[in-house]
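All protein chains of the complex are present and in place, except for one that has been dropped.
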Amino acid sequence: MPAPQEAATSTPLGVAVVGAGYWGPNLVRNFDAAPDWDLRVVCDLDADRAREVAGHRAADVSTSLSETLARDDVDAVAVATPAATHHAIALEALRAGKHVLVEKPLADSVPAGREMVETAERLGLVLMADHTYCYTPAVRKIRELVEEGALGQILYVDSVRINLGLVQPDVDVFWDLAPHDLSVLDHVLPGGLRPLGVAAQGADPLGAGSACVGYLTLPLAGGAVAHVHVNWLSPTKIRRMVIGGSSRTLVWDDLNPQQRISIYDRGVDLVQQSVDSADRRSASISYRLGDTWSPALPEQEALAAMVAELAGSIRERRRARTDGRSGLRVLSVLDAAATSLRARGALVTLEPVEQPLEIVR
Amino acid sequence: MPAPQEAATSTPLGVAVVGAGYWGPNLVRNFDAAPDWDLRVVCDLDADRAREVAGHRAADVSTSLSETLARDDVDAVAVATPAATHHAIALEALRAGKHVLVEKPLADSVPAGREMVETAERLGLVLMADHTYCYTPAVRKIRELVEEGALGQILYVDSVRINLGLVQPDVDVFWDLAPHDLSVLDHVLPGGLRPLGVAAQGADPLGAGSACVGYLTLPLAGGAVAHVHVNWLSPTKIRRMVIGGSSRTLVWDDLNPQQRISIYDRGVDLVQQSVDSADRRSASISYRLGDTWSPALPEQEALAAMVAELAGSIRERRRARTDGRSGLRVLSVLDAAATSLRARGALVTLEPVEQPLEIVR
Amino acid sequence: MPAPQEAATSTPLGVAVVGAGYWGPNLVRNFDAAPDWDLRVVCDLDADRAREVAGHRAADVSTSLSETLARDDVDAVAVATPAATHHAIALEALRAGKHVLVEKPLADSVPAGREMVETAERLGLVLMADHTYCYTPAVRKIRELVEEGALGQILYVDSVRINLGLVQPDVDVFWDLAPHDLSVLDHVLPGGLRPLGVAAQGADPLGAGSACVGYLTLPLAGGAVAHVHVNWLSPTKIRRMVIGGSSRTLVWDDLNPQQRISIYDRGVDLVQQSVDSADRRSASISYRLGDTWSPALPEQEALAAMVAELAGSIRERRRARTDGRSGLRVLSVLDAAATSLRARGALVTLEPVEQPLEIVR
Partner (left out) sequence: MPAPQEAATSTPLGVAVVGAGYWGPNLVRNFDAAPDWDLRVVCDLDADRAREVAGHRAADVSTSLSETLARDDVDAVAVATPAATHHAIALEALRAGKHVLVEKPLADSVPAGREMVETAERLGLVLMADHTYCYTPAVRKIRELVEEGALGQILYVDSVRINLGLVQPDVDVFWDLAPHDLSVLDHVLPGGLRPLGVAAQGADPLGAGSACVGYLTLPLAGGAVAHVHVNWLSPTKIRRMVIGGSSRTLVWDDLNPQQRISIYDRGVDLVQQSVDSADRRSASISYRLGDTWSPALPEQEALAAMVAELAGSIRERRRARTDGRSGLRVLSVLDAAATSLRARGALVTLEPVEQPLEIVR
């Protein structure tokens, strides 16, 4: 029945943004500017804050979640409240028949996140994780290159995200910064982020009460490895991810706008040879020293692409590109990292996040 | 009795270089050019190779270690043979009354290294590790800055040494590259490299038979941490060490000859306040955003400074700046890393390398 | 009589922004946000555009300059219209007793600019050139360093401002980009920009009708030289000015936020010696290879500092830091450059811009 769907495409969907703190204003601005969306409500317990964030826009302001969810003109809810409240708000919204976008991290525990995912799937609603980086032109290009096989098989990923950060006593550097790296890994690794285990090393040399310097090691299938360095104490700012492949290696330097992505056709090849001599292996190694290539990237705001994807997934009745299970995989790694940290860096295995049995709706 | 000592200063010492392979020619060249030294013998089992390395120099060529050690005009022996032979050669040389310089790593096992160190100390002879990087102008300046307190207390060290390397089946990337980082750490950390443990994560995604990508985490006293990333598969070459201190942070970028060392007067301060409120800790954090400073460094060949130090330690009857115990500390960390690697990255504690009870001779 | 002045300090001044095109909105935003100012009017011939730029602010909208100037609550007028209209608007505003801020370039001819400057001085009113770069933290620091003698005597200045620019048929690359470099030169050179002449070389290899690549050479007193390279056809963006001094050299790299200013204590010294030998001069040259230093710079919007300076100069009855004569000096160089361009690069001398005989008012 294509006619109603086409009608749906041309009529904007209605959205409520819940939470008018740090991130809410960005969501408000992008939903308001998007042709796919009508911003209906800005909802916050603090009415003044909600009013301020709504500004001169046509949206209503509310301090009541239940009233917001009761509205027929609200198709989706974007949750930008503290992580501890995601579970309750998202479940209430889903049960009210609303599609839900949730700020990272998906929830504050794996069981809570799992319940959110399963509820959404059971009800045939979209649950989407706000993994903003995945909607940047750079990460979209990386995913495209990995998918088309430009890098070959992925051998290692090394991600560094360091700068002078806001030392917080209640959140450590892993929960603050690593979700960015992990969500990108989940997006670009074939099949998503499914490490064989997680080892985390952290340091709190200031005695601030939580780790300010952190290292994550994630062994991957086939002998590969991903490693993440997050650091709040670095005077220089680095945001760089290296994805080493069997064919090519990609470097994403997010702070170099003139050459954000470079693809190096350089590497080491191991050619298996069936000889008997002891030096079989060393004989079979060869080096490539080829060209470097840097693709042009469009200028595009990531959040605009993300709210469009949310609308697309609702209208086309499909999983969102960064769906709830993606958020759950990232959450599972963070959770395992916390366990490893308490165990002095021991490798912790994860309960796998399965693919859903059925497609949404 | 200053007179004989002065005489000693003016008469060059005699040295034999044992091993004419990859590193030997560099030692031969530097000993030959040094005013402190007379190069007496180039010794190698392969006479042709020894002759080639000796070149037109006045040195003799020998294929016999015992004949070399029997010579009265040889005061010291520089050992540049494979690691597995260091122990036997060094002990024979020490027992012949010669001072000994040993290529890194000091030995192929901790007990072997320990015996070398203890023998040298018992006999009152200099045993020196060829930690060449420690004699570069950059590392000497770093040590000086740490010693004078310019960085304050060290909070973290992050070292990256990656490039397209020679994949070797018999040596992994830790033993190939990390000795450089570890010897520098031993040199610049107050009291030397004495980590509370070692955790090592490695990957062999090519199936080459040994780790090509490696990460070392070294918890240090006082909540600090050192971390080393070594990698043979990186298409870009990075050699950078960040030393984060409570007062300032130093970045050593060895591939930037125009600004090899930068000192950032930026950081996070945690001011302890004795208040009862719940947000005590967050209130007590402040940020510094001060100047950056890059000291001028002299142009100097590290090996020339190293052979001068060997002469100085022999003449002044003192421990060399990178003495045997320094080599032993580096070896102990490498050994513990290998153990951790086999234990899937578990934190391995080290038997401490004690300071010697008596000063040499 | 300090009392009224203090009162004046606490009462905001009234301003009208004339011209709601490309630059006007920035002025509107900054005047509106400044504690020193009340934005009274946004004036543009196009009422819709004026309304759009005024937005939700308390300012009135007008399409009439004379009505705007007739208002008692307007103390100053900011002119952001096309250059050809600056002269007429500024003179009308000055004659109405208003202080005037003018967008760069000051006017479209030197006589026009000169009349504006002289009228303002005769009437005791502030005429200020909107040389925005001069109010950035970087340029303010450069001026400070030059003034305190940190660089010694200035030997040369080399400025490069290149990127893929908007090729325009009616304005060449000199008039589009060089005012930035020239206004900074005027700000940091002791005594302002007073070259002995101007030579300009331009190229229009696309046949676009105006130069897209341009070079300015400005011989300065004492054998020094300033040189400016502006280019609309460069695929890479460079904004770098080198100021070579007899004591130190400063590099301003505006696209490197982590180290915008570097001061190198490196250089060549020429020590005059009174000897007779033929090689007197080569013998008297020596080199310094000292440290590099990068001062921390505050984060500050330049336009906010500029509107504060406008208020300060009006209240304190003094010349503005980038006063009309500064704008006139920049204009004179641009005008001479156009003459040189027509004369195939011949050196053109300038009529000097004298300092005013009396201080304003």
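Each chain gets a letter, A, B and C, in the order it is written, and its residues are counted from 1.
Here, contacts are C-beta pairs under 8 Å (C-beta built on N, C-alpha and C of every residue); 3 or more make two chains touch, one makes a residue touch a chain.
Everything quoted here is computed from the prediction, not taken from an experiment.
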Query - Omitted chain - touching chains that are shown - result: A, B, C
Report summary line: Among A:A70, A:A221 or A:L289, contact with the omitted chain is made only by A:L289
Query raised in the report: Out of C:R49, C:R140, C:R161 or C:H229, which is the one that touches the chain we can't see?
Result: C:H229
Query raised in the report: Of the residues C:L155, C:L182 or C:L303, which one touches the chain left out of the display?
Result: C:L155
Report task. Spell out, residue by residue, where the missing chain touches chain B. Result -> 56, 236-237, 258
Report summary line: Residue list for chain C contacting the dropped chain reads 153, 155-156, 158, 164, 167-169, 197, 199, 201-209, 212-213, 215, 217, 219, 222-225, 227, 229, 231-236, 242, 244, 246, 249, 251, 264, 266-268, 270, 279, 281-282, 285, 287, 289, 344-347
Report summary line: On chain A, the omitted chain is touched by residues 259, 265-266, 289-296
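Note that only the chains that are shown with their structure count from here on.
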Query - Central subunit by CA centre of mass proxy - result: A
Query raised in the report: Just how far, in Å, is the C-alpha centre of chain C from the one of chain B?
Result: 54
Query raised in the report: How big is the gap, in whole Å, between where the Cα atoms of chain A centre and where those of chain C centre?
Result: 45
Report summary line: Multi-chain touching residues of chain A, meaning two or more other chains, are 236
